[in-house]
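All protein chains but one are shown in place.
The first chain written gets the first letter, and so on, giving A, B and C; residue counts start at 1 in each chain.
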Amino acid sequence: MGSSFGDLFRISTFGESHGGGVGVIIDGCPPRLPLDLGQIQADLDRRRPGQSRITTPRKEEDRVEILSGLLDGVTLGTPIAMVVRNRDQRPGDYQEMQVAFRPSHADATYQAKYGIQARSGGGRASARETIGRVAAGAVAKQLLARTHGTEVIAWVRRIHTIEAVIDPASVSLEAVEANIVRCPDADTAERMIERIEAIGREGDSCGGVIECLVRRPPVGLGMPVFDKLEADLAKAVMSLPATKGFEIGSGFGGTLLRGSEHNDAFLPSDDGRLRTATNNSGGIQGGISNGEEIQLRVAFKPTATIRKEQQTIDASGAATTLAAKGRHDPCVLPRAVPMVEAMVALVLADHLLRQQAQCSLW
Amino acid sequence: MGSSFGDLFRISTFGESHGGGVGVIIDGCPPRLPLDLGQIQADLDRRRPGQSRITTPRKEEDRVEILSGLLDGVTLGTPIAMVVRNRDQRPGDYQEMQVAFRPSHADATYQAKYGIQARSGGGRASARETIGRVAAGAVAKQLLARTHGTEVIAWVRRIHTIEAVIDPASVSLEAVEANIVRCPDADTAERMIERIEAIGREGDSCGGVIECLVRRPPVGLGMPVFDKLEADLAKAVMSLPATKGFEIGSGFGGTLLRGSEHNDAFLPSDDGRLRTATNNSGGIQGGISNGEEIQLRVAFKPTATIRKEQQTIDASGAATTLAAKGRHDPCVLPRAVPMVEAMVALVLADHLLRQQAQCSLW
Amino acid sequence: MGSSFGDLFRISTFGESHGGGVGVIIDGCPPRLPLDLGQIQADLDRRRPGQSRITTPRKEEDRVEILSGLLDGVTLGTPIAMVVRNRDQRPGDYQEMQVAFRPSHADATYQAKYGIQARSGGGRASARETIGRVAAGAVAKQLLARTHGTEVIAWVRRIHTIEAVIDPASVSLEAVEANIVRCPDADTAERMIERIEAIGREGDSCGGVIECLVRRPPVGLGMPVFDKLEADLAKAVMSLPATKGFEIGSGFGGTLLRGSEHNDAFLPSDDGRLRTATNNSGGIQGGISNGEEIQLRVAFKPTATIRKEQQTIDASGAATTLAAKGRHDPCVLPRAVPMVEAMVALVLADHLLRQQAQCSLW
Partner (left out) sequence: MGSSFGDLFRISTFGESHGGGVGVIIDGCPPRLPLDLGQIQADLDRRRPGQSRITTPRKEEDRVEILSGLLDGVTLGTPIAMVVRNRDQRPGDYQEMQVAFRPSHADATYQAKYGIQARSGGGRASARETIGRVAAGAVAKQLLARTHGTEVIAWVRRIHTIEAVIDPASVSLEAVEANIVRCPDADTAERMIERIEAIGREGDSCGGVIECLVRRPPVGLGMPVFDKLEADLAKAVMSLPATKGFEIGSGFGGTLLRGSEHNDAFLPSDDGRLRTATNNSGGIQGGISNGEEIQLRVAFKPTATIRKEQQTIDASGAATTLAAKGRHDPCVLPRAVPMVEAMVALVLADHLLRQQAQCSLW
């Protein structure tokens, strides 16, 4: 329970950080979709540790193997199973954490819930679990690109107190990937990198905000009531590790406006397509996509595992201190960018099939 | 699709604002739970229009009728069906909206998705749909109170630019209900009411922020990976009409802290219960409740339907203007307080049963 | 849990036999489907008690009221809620059963499971629960007729030891409805009716077999592996009260054949449509409909509630005897015919949407 996502384009992930491997099954992908496996691997490479000097130096190659669901690179409509073997395990790095619960990490709550856990490497709470999400998200992206030319792109908007000034309309994947912090504002990116390095040197960590944009989304996705598109997007990104907040369109800032300021006036249209003068709605109205760009933001807290010494308890409840020795990211955001894209793409792919099911028979 | 919520404590709502009635079925409620029907009606009364001078003057009595699932006020374990008949319909109030799409409302997207809609009153997008949520949430609250003495309480934290200073530890239901804006800070509440009235007089509307606290939550609720407790809470509240953002614990503000500042140190404990020195986690770590109070905030945009004239289009795409004539709330927050409580309670009740299913056999 | 059926064309029923009412919500019905409400009521009339001298003389009018989901008789795509109020309750008829558990009925197991039950009238185990299924099935039939001209028709094949000889190709709804036992073989039908009356006069009951045929089914419905079409059909009809067995195509008899006798040879075809020389497959191969007629049979046991005195126990476990006094059907099959049709139509409608979701994007 809890390791599957989506109703029709449905993924199920498995794997602890330090077991035999991690992976994902996609069930419900349409048949006859040619898959670019290189794009799947490319997104995994954006996610993997050791990719730059501001991520953990752990070396994980993360080569994906596809076990089923494809024939000559084309989907069969049957489950697509993708596996990444675990390597480069250093259980020793985690030994002190088997004695002390890491503050604000999952150690203590897993123990309280299950009475057992794979402490080495964080078990299912490891960022390694997101490999399956990113691989499946890369398939979802290709489905959306094929049917609607949809593009899902995310970037770092803020690191700690440093916020970039970004015109979403001008952001390209190339600009995002042009620097290791994945912020398309090059000058600010340099300052962000310096901040991460400075905080990391102190054995501390920092968080920030990731922004995501969906260009050319299908119209009509989302359901009234509980499965509103923004509700499913919120769940999707808030299921990523270390998230603390979610905004769609105008977000919390929008609550400072009056209705007459916040409402997005509809523009006259000849072709039946909805167009709005502003986009405080973030592309979604009444829970349903209106065709304008979908815009959302996600807050990521500072990494919980730090080298600085902290007060905590051991499994018996006794006071102790902990200074983590593992190779941990001082800031998760650069690697979280493809995770956000993946979760957003998965929601859209699922709702695309749901919309197709109900509203395309005649 | 889209009108059910929850996996085990599962609710399904139905009903348009101006049809025969609205209601909800709860499937999966444990048997032999004595229900206080007065508490269900009391929460519906907190939600209903016409309750004060800052809500729409529409008079809807919203008397709930329970059709099934109870024997002498005790649950049978079978579906509990609750219905509220529709009354006091004034379709005329909505006639102009059948010609012009209301900006930032669901009119246009429903039409794009379904090619048909119950325009009168907003159909499923009407706040009237939330009657079923609030009634079901009142049952969930009683389940949680029975098993863990859990209390779910929400209040208005900010209206437009006016923010209350509130110590969550001191908030009581009585203090929330002591004024018509449902802000437990009495002085600020007065200013909030004045602001809503002033903006309403201008034919405009405003939004704000609702905060919710869960006292004595069960420990161990939530699943690793996709069904993290904060993810399901985010979906739950972001499925309410007019929501634009969600925060758990430290939220967006927490991203400005360093890890050493943000981490919640565990306190020594004799009884196996987890206790933390601070609660930036908002009661949830690794997606699982740790027993500390759950704290969350929800952003509500200004009401979309306003009396001020706005630019928009009609169903043919031609430009037109619209100045709504209906009796609409200038601010949804006072009535949204019990809705937030209901959605939070529903998530907790569902996860309580999921936890019971997997982790209580031995 | 347990009161919903279907993934995309999803129904949820509610209601005890002797509470405020029974009903159903359909979620996921495509929008813009004109509904013939007369056909819904007609199927309910085929199901209701008191319709003939071989059914229980209880008079239940069973007038359906549609609370939501329609606009001028056309579906909105939102939940369709249908309610039938309970009337003509005679709780006194069931009083003796509140003391003694009826053998082979649900009284004892409900008590064991829930520790409480609505004994009066059988609660959820009452045939009255099937009202919601039949009403929803009538909507599913109209959806299937609209998209593929599909017809779902069932009839009584055997009553007790009396089996009809029926050529499925020649059966019409008129022939089925031409007699009160719903067997299209008129001569055998007379003997069946006599048998039911004779057994009923003795205070006893009998069972039999219902056969169902689907003409012009959509091709390609059903999923490999767990959701094979015959698997979902089996579950659907085996969820009806009093069922003991299910056969698709050749059924148990087919196991007496060799592969060379049982295999259905494919016939040459110009139009890409699959045609087979025989139909031992019952229209389904590899779990997927091939376009030939779907044929299935369902075994119904003799009614458990009889006037004859039986050995049983009371709630304390002590021995007692029971001779039921209520107005019960001596044979459920005539009224079960529309129930089987409904369940089969619901499975097909659901799989139609699932097929549309995955396989119609390009």
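Note that a residue touches a chain if its C-beta (ideal position, glycine included) is under 8 Å from a C-beta of that chain, and two chains touch if they have at least 3 such contacts.
Everything numeric here is computed off the predicted structure, so don't read it as measured data.
Contacts of the undisplayed chain with visible chains (whole complex): A, B, C. Counting the whole complex, the residues of chain C in touch with the unshown chain are 1-5, 7, 13, 101, 103-110, 112-115, 123-125, 129, 158, 160-161, 199, 204-209, 219-220, 222-228, 230-236, 238-239, 241, 243-252, 254-272, 274, 276-277, 280-282, 284-291, 299-304, 306, 308, 310-313, 317-319, 354-355, 357-359. The chain not displayed touches chain A at residues 1-4, 8, 10, 12-16, 19-23, 25, 27-28, 31-32, 65-71, 74-81, 83, 113-118, 123-124. Listed for chain B, the residues touching the missing chain in the whole complex are 7-8, 28-32, 77-78, 146-147, 224, 352-354, 356-362.
Just so it is clear, only the chains that are shown with their structure count from here on.
For the pair chain A and chain C, the distance between C-alpha centroids works out to 46 Å. Inter-chain centre distance (chain B to chain C, centres taken as mean C-alpha positions): 39 Å.
Taken residue by residue, chain A touches two or more other chains at 7, 224, 354, 357-359, whereas all remaining positions touch fewer.
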